[in-house]
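Have a look at this one before I ask anything.
Here the complex is missing a single protein chain, while all its other protein chains stay put.
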Amino acid sequence: MKRYFTDIYESVSSILGGMGITLMHLIKARNDNVTLQYPEEKWPRPERNIGFDHNSYNVIRSRLHVDMDDCIGCLKCERACPVDCIKIVTEKAPVRGEDLKEIKHKGITSNGTRKALVVTRFDIDMSECCYCNLCTYPCPEECIFMTGGPNAKKHPIDYEFSEPDRSDLIYRFAKKGAKEGLAEMNAKQEAEA
Amino acid sequence: MGVVHGQEMVLNIGPQHPATHGVLRLQVKTDGEVISEITPYLGYLHRCFEKHCENVTYEQVIPFTDRCDYLASMTMNFGYVVAVEKLMDIKVNDRVQHIRVIMAELQRIASHLLATGVFGLDLGAFTPFLHMLRDRERIIDLFEMTCGARLLYNYMWVGGLSHDLPKGFVEATLNFLDYFEPKIDEFENLLGHNKIFVERTADIGIMPAEVAINFGVTGPNLRASGVNWDLRKDDPYSIYDKFDFNVPVGQGIKGTVGDSWDRFYVRLQEIRESVKIVRQAIDQLPKDGDVHQSMPKKIRPPKGSIYSRTESPRGDLGYYIESDGSDTPSRLKMRSPAFTALGVLDEIAGGWLMSDVLAILGSLDIVLGEIDR
Amino acid sequence: MTVDYIFDFLTGLLGGFLGSDYLLLASMLIPCLAIFGFITIYALIVIYAELKVSSFIQDKVGPMGQGVGLHAGKWGLLQPVADALKLLLKEDIIPSSADRPLFILAPFMIFIGAFISFVAIPFGESIIVADLNIGLFYILGVGSIAVLSLILAGWASNNKWSLYGGMRSAAQIVSYEIPAGLSLIVVIMLAGTLNLQDIIKYQEGGIFNWIIFDNPFVPIAFVVYFISALAEVNRTPFDLPESESELVAGFATEYSGMRYAFFFLSEYANMFVVSAVAAAGFLGGWQSPFDGFMSTPAWSVFWMISKTGFLIFVMIWLRWTLPRLRVDQLMNVCWKVFLPIALLNIFGVAIWTVVFNS
Partner (left out) sequence: MSEDIQVLIDDVVAKALAGDMDPINNIEDRVTRSKAKAALVKAKRSQPETEIKSKDSEVSEHSDVKAKDTIEHIVIASLTKNFSNFLDGEQNGEWIQMKPENWFDIAKHLKENEDLYFDSLQCNTGFDLEGGMLESRYNLHSMKHLHAIEIRIKVSIENPNIPSVESLWRVADWFERETYDMFGINFTGHRDLRRILLPEDWEGWPLRKNYEEQETYHGIVVPKVKEGWE
């Protein structure tokens, strides 16, 4: 019998206590909330820079980007990728370390490395990418990075990379016409020889 | 008048059901509301984790471990790197160890918040769940600040970390802890001591200690059964022996030792202990030390095998790694704590009412990503 | 009676053009449409209130927007409209193995139960559709139609979850009718009538003449009635028939679109009915709390709606605070706690009335 009344007492008191807590939240509704009105407000971007150069590299992981002018075609990122979403094809450049104007190929990277290869295909399938960041670390030229990386000014941080079609998520970074242009050049050279 | 026996009905709870925490299918035999037998069917989320691991290098395994227990990715990373470091005999410096402990404990808080919140949600209490998600959000913000990712971090690497702590992280974490500590009491009052909640969970789904050990149940579920077993204390890995914290054990305050309420309460207490550990780790955090210092250029562990256990929020997380000396593991088996926790469901939940079965399932805190791998 | 007034008015206006049969039909339809309109508008408001109250309790902001055309309007004011439109435009699916006629019938039946209860709810001295002399009894009676339709919905869906929901709701609503009725007997004893208007008129003369303040037993009766009413309208902590984490959506699992909207609508309509009965029976109905002050017909509507609204707010507040009971605990609470208390209350009130009021 005592149990019966303590149960009733406990129910009433704990329910009223709970209602008190929720009422406090109701009154101070905006105190603790973390909601953002998404398209108008956006997440404050993480304000930190890490990596190679502390002032220019951001941790944010939103999309991979490649600076083709710096890429030497070493395939390190392709090998590092755990889901095989990077595909690179390279061909030997006619002359090492020289610009090829026809296919907009730059011979020397911004780090001063002389390129021996022309990258004719550099595809990243972002629909498969798992955003693990493993590809950005081995890169000797620091040319593959998540946007917001070394060239944050050129490629502002953005979250919305949605596409209506899956195949639009395959990003092709190689210079357009590089393969054909190179073949043409080689053919020309052969003809001259 | 004798007892009326109705015809038994077979009912499929799941794979799509709001209370199965993922895609789990429970085939239950019911007689009215009473459930007599539960047969779990797994595999709806099977992603061939172990087969994958045999085909990728050791560092490439880490993103996959993230995806196993997606609610506690940091501790999954932690367990894996501890295993590989033991296998390769790498010692990492103190700063890395401290950062790892901070991250793992923050992750434990986040995971327990979700576990207790979802447990409340299974019983129909929506508000505590969203309050807990709100605070988990703040922890995730801290992780995003550190490594740029919010859910799947790939933060701990063999021999180090992917990034050092950012500027302002320590202050942000301390701010969060100051804000968060009073909130734990609020959760406790709002949900834990609510009479309806107590009635729904106390004395429900009692798991005696022998059953728990025999079924290989670990972590908070085992501790709720009154067994003082925590790998952070009993088999300290990393630098957990440096910290002062208690191991909360189920005491049967509202009912019997090992009931659903105890499992809930042990998690809530563990949140408090984790807060203590994070504070200590931040106090002792060494100022200098390169987080990439001990990272091997190429991860090729010597031939041999290792079984290494760490304490994930869900229990003993074991990695069995067999290395053949090449840069890919020859066999990598993850002994996932939720897998064994789900195995005990039939034993402790058979014979209860349908609502109780789902409450017990919620109290076990399973993550299907880890069960199905 | 309202229908008579309208009939007289219409005869005076159009008597020369139309036969009296048409006018009678019209004068019956007009209050129906008025009630229907009232329910719709009220439901939109309460859905909005529920969204906002729950959001604030949960530290969210709820539906928000920057203006019409973007999201849900200023402060999300258009959200309930959007919800209603979505439900209207959704595909109406009837499972192939469902019992088709019953499946179609169930949502209408539940709505009819809620709808005809409104007939006897007084909003003012003469603002009532039908001033029945057994108004209270009538509302309790037609409120029970909901049970039938929930069982129908559960059975006709041919789904195990729906069946569970239907069976649970049958047991629950039938059980909770008893403590609810017994607590209302206290009101009937004090007022000496079943007519809601007369009960309200009995409470004339300011806040202290309300039945809830009549004697110390009545507040207990009020609490018992309110909680039982909560169970009757299937709100948390008594939402077992549709408990979403156990039974997916209970009896409404297979319903979609407009049919689901009818269940939704009648849940809110029922909330209004039970709150209105509580307000009329215990809180003085449309009477102003200040004797004679602010008691014009317009004010009386205001008082009735605000008293009901407060009770609805408490229902929403409770919903977002409490977890759900289990099915056997639900029965325990009903038969072992509320029923004895309600019975004792009747004795207590009777003795009190004999000793102090006579």
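Each chain gets a letter, A, B and C, in the order it is written, and its residues are counted from 1.
Going forward, a residue touches a chain if its C-beta (ideal position, glycine included) is under 8 Å from a C-beta of that chain, and two chains touch if they have at least 3 such contacts.
If you're wondering where the values come from, they're calculated on a predicted model, not measured in any experiment.
Peer 1: Considering the complete complex, identify which of B:122, B:135 or B:372 is in touch with the unshown chain.
Peer 2: Here the residue in touch with the unshown chain is B:372.
Peer 1: Tell me which of B:32, B:296 or B:350 is the one touching the absent chain.
Peer 2: Of all options in B:32, B:296 or B:350, contact with the hidden chain holds for B:296.
Peer 1: Of B:67, B:263, B:279 or B:309, which sits in contact with the chain we cannot see?
Peer 2: B:309
Peer 1: What residues on chain B make contact with the chain left out of this view?
Peer 2: Its contact residues with the unshown chain are 42-43, 46, 48, 50-51, 54, 89, 91, 213-216, 227, 229, 234-236, 290, 293-294, 296-298, 302, 307, 309, 316, 318, 320, 322, 331, 333, 335, 339-340, 343-344, 347, 372-373.
What we mean here is this: only the chains that are shown with their structure count from here on.
Peer 1: Hey, which chain ends up farthest from chain A, C-alpha centres compared?
Peer 2: For chain A, the chain whose C-alpha mean is farthest off is C.
Peer 1: In terms of CA centres, which chain lies closest to the overall middle?
Peer 2: The most central chain here turns out to be B.
Peer 1: Could you grab the centroid distance between chain B and chain C? Build each centroid from C-alpha atoms only and quote it in angstrom.
Peer 2: Chain centroid spacing, chain B to chain C, equals 44 Å.
Peer 1: Quick check on chain A: which residues sit in contact with 2+ other chains?
Peer 2: In chain A, 15, 18, 21-22, 25, 32-34 touch at least two other chains.
Peer 1: Which chain B residues touch at least two other chains?
Peer 2: Residues 127, 131, 134, 190, 194, 196.
Peer 1: Quick check: in the complex, which residue numbers of chain B touch chain A?
Peer 2: 56, 59-64, 66-67, 127, 131, 134, 137-138, 144-149, 152, 154, 162-164, 166-169, 186, 189-190, 193-196, 198
Peer 1: Taking the complex as given, what residues does chain C use to touch chain A?
Peer 2: 53, 55-61, 64, 66, 317-318, 320-322, 336-337
Peer 1: Per the contact definition, I'd like the list of chain A residues that touch chain C in the complex.
Peer 2: It comes out as residues 4, 8, 15, 18-19, 21-23, 25-26, 29-35, 37, 40.
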